[in-house]
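Note that one protein chain is taken out, while the other chains of the complex remain in position.
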């Protein structure tokens, strides 16, 4: 099996998650990780046996041994890093969103295309076994033509208000995953968006100009319509459900739970609440997305989630935000 | 126990359903039924032992023995019948919608109020054991403040196109039940409506100017937001689900099925499809709504569903239709 | 439609249940009910409009207008009543068990056969929509040859100890339904029985010589094996589950619940406990069994549950009791 050498840029929560997954891949060498706060990283990196820790990501991008980089740094640094990495011929895995600006994202996509490198965006949910199955079933025509796409996506608790302030807002930071999922399930582009939003979870979120609850209606090119409901706080866990309804049937899936145990008592029947958050729920999906990326590099399999997918989700997020602000539907020209 | 004597106006499908339920009430006498096509009715009425069949509903309205009437005639005859019945001091149960015009419905409500009679509108779903439980749980504060109300409402098959032509359209004929359910679950009034619609099930429905698929977003006075998705054709049966999400929890319910049997084979696991349509699904709810109406007459218990509920649902339906036609959200002044 | 006139013997809980069901049948006339405690019965009977209440069941058996009788008196009176009723040409519906003695039951069956009347035994569970579906699916070969039959049958609470004392014990009073269900699901006769029992619920039950918990293993003529677990007390409600496993698949069914509502909170997910007991759980099954009996009388459809079924269940119950007492398996010669 061909070996691929990898460097990771950014050793925050998501960078570490990828590192800890990659280290177990037998056909991959995890050579380096970069972080500006190198002191916080060094012990952890040693323990999981990453060969090299550097402060400056340039060492990684210019390292001729390295075939591919994982861009896990803050969103506002993505564009510069990706463009440079592409110029140096590195394959690139980038966490979402690619950038906060559609124009910048387009620039990134041009650079990547020109360089002819692989570019995968971290829409990890596409690799969840349930959603992947529904996507494939829709594609196979199991439910005929899709008429209605429904997504429920609720976090167990809001991030710190400080995070929210710089996050781009609910549509860009949180719902962007769902916008991608909607396109993925419908196998069609979104042509119109209408969003209502509310600040119901925590007034502090409203004070930094964001909302915490939203319903977004989508119209697709193929005629289907869809709806996403989002909340920053579901006390019963990370609620992630999708549904695709068509003229020949309906596809749904249940949330995952820690166990399938049911306790029946004189008070009723009790089951576990949902898995707490994305690290538990999408544990396997994170591994599968990395496998797919490595596979694409080593064997030329097509990417399941590329730069264009990243761009499209951002365009929908922007339209949703605009719709919410202006109180009217917004058209998208694809 | 006090006896109540009842007359039914209109012996179509829904009039007969009520008659066959009422005949089993031990504290009620079903004296008369009227229908202009009397010949079609007479054998059936005899078999279930209704005492009297008449052509003209006036006989019922003026019969001094009769305490209450069920108005099950076509919608365009409702207003006249109700107003006259109210004048004659009859309590009134009326199938939805009260009329096709908000103004006419208001007139009806005035007449009823002036007469001081009981007036219940046939939103049978309010009496479904599952939805009733969710309504009561929300009211008790079990999930705290409601943030998101979600309703999925799909018929198993569209009515004949001829019916659709005179039905008032999807929002007035079908979704009106869901608009009522949304108010019932949110315990709050709707202040804004946005609807997208599509003609995906059958082009013939589009040819008579209607849609068969819709997503309607609602904003409530209490800050909650909601969404209803409708389809005229779900091949797997009558799909009726509601969900209320709040800051302390989430309430959902599953569809009813003919049996709970599961068959596991080498092909997978197979369960029954859903109950076919409203007669099967809401069989018990139709009985319970009549019990509640009789109870209100005999014991003065408050109505669970009155004329104002009928009016509000019509106002939302009108706003939804307008929103779909104009492509923008419509405000409602309550 | 032909009319059938019915008399009920015994106005205890089950006699009244049948009366209240029969009164709603449009093709049946419920003429009389007998009970030795006539004073307790008279008001109720009037309210539901039974024409006649008598002290002595002989009036019913000799009434020439009456076509069929429901025998709902205590078990020790069954044999005499049935034999006399049969001699008078009445069709007979008899609550289980037919008698406490196999020999007496055989006598009853002879009398019934000689008289050529319909004789149905009240194994109401055969008419439950779920179990009926499983029975039919097994018969159609949907799971191939049955290998394993499993029944869980737990009451929500034990009857009064005084009742237990005269009940014939757990195997005769309670498990007899399950022995019948096992034959019904396996479509085969039982050839060997082994039972273990315990007194775990209430020492008072042990003091009157009975057990409250049991596991009974069955071997069937067709090679299949089966197991029934019984308890007199399941705090979470009336637990009634069956399963048939074969070489082509497995059939199971869930318990019925009052609602399908699920509440998710920070404590987990909560559902209703089971329907409380047989009156709720088998409400529809009681109606269906009566319909089937009337149908057999009026249209000659075959009985789904006849005297032989009553006898077989008693023979298994006797063998189970013996097995428990002797601590070894007991063979049955069919």
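So that you can tell them apart, the chains are marked A, B and C in the order they are listed, and the count of residues begins at 1 in each.
Heads up, the rule we're going with is that contacts are C-beta pairs under 8 Å (C-beta built on N, C-alpha and C of every residue); 3 or more make two chains touch, one makes a residue touch a chain.
Just so it is clear, the structure is predicted and the values come from calculations on it, not from any experiment.
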| item | value |
| --- | --- |
| Option touching the unshown chain, where A:251, A:294 or A:317 are the choices | A:251 |
| Residue in contact with the excluded chain [from C:210, C:239 or C:309] | C:239 |
| Hidden-chain contact residue, picked from the options C:194, C:238, C:278 or C:293 | C:194 |
| Per the touch definition above, residue among A:40, A:113, A:262 or A:280 touching the missing chain | A:262 |
| Interface residues of chain B (partner: the chain not displayed) | 234-237, 264-274 |
| Touch residues of chain C, complete complex, unshown partner | 145, 147-148, 150, 152, 154, 192, 194, 196-198, 200-201, 213-215, 217, 219, 223-227, 229, 231, 233-236, 239, 245, 247-250, 327-329 |
| Residue ranges of chain A at the interface with the undisplayed chain | 24, 26, 47-49, 129-130, 133-134, 137, 142-143, 248-256, 258-266 |
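Methods note: only the chains that are shown with their structure count from here on.
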| item | value |
| --- | --- |
| Nearest-to-centre chain - CA centroid comparison | B |
| Approximate Å spacing (C-alpha centroids) for the pair chain A, chain C | 58 |
| Where chain B and chain C are represented by their mean Cα positions, the distance between them in whole Å | 39 |
| Where chain C touches two or more other chains at once, by residue number | 264-266 |
